[in-house]
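Removed: one protein chain of the complex. Kept in place: all other protein chains.
So, chain A:
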Amino acid sequence: RIYPLMRVTLTTSDGASVTVSRQLTKHSGFIEKAITDMAVDDNAVPLSAVAVDVDDATLKLVIEWLTEHRDDALPYPEKTDEERRADDIPAWDQAFVQKWDTKEDQQQTLYAVITAADKLDIKGLLDMTCKTLANKINGKTVEEMREILQLECDFTEEELAEIRKENAWCEN
């Protein structure tokens, strides 16, 4: 069921409010469940309010993605590992993510959107952003992975040697 006339006000973790169409929020399992739990009559109550644990800047990106994908089929198709591909990100989604390259901290934005997609249960967005991150580290060396993920090595040399030994069992 789709309720195109019903609008939903989302209250962000930093106190902002955004009102969007139910046509967009239908892709969010979290928001749909919250509305269902309110047990409101969709025809009688034109506006519902839902608090989301996502900041305003990130929610704007999520809404931008939802607007582009408002007509996507639901439920989101589950794929086996054989069917999964990391190189099938739609062109619009690629451009959407690449826009963040101009931001001061692109990696933090990606993490924030992944986190928001998980919290709001938006499977299509979560899958796309996870693929994007996977593509960044695919085939990279350990040092390159640390640089991309912005990590510092906190292992001792002995611990690294032990993990390398364990990995070698799997690589033979």
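Keep in mind that, in the parts below, contacts are C-beta pairs under 8 Å (C-beta built on N, C-alpha and C of every residue); 3 or more make two chains touch, one makes a residue touch a chain; residues count from 1.
In this text, contacts and distances are computed from a predicted model.
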item	value
Protein name (UniProt record) of the chain left out of view, among "Exoribonuclease phosphorolytic domain-containing protein", "F-box domain-containing protein", "F-box associated domain-containing protein" or "Exosome complex component RRP40"	"F-box domain-containing protein"
Those residues of chain A which, in the complete complex, touch the missing chain	80-84, 86, 108, 111-112, 114-115, 118, 126-127, 130-131, 133-135, 137-142, 145-146, 149-155, 160, 163-164, 166-167, 169-172
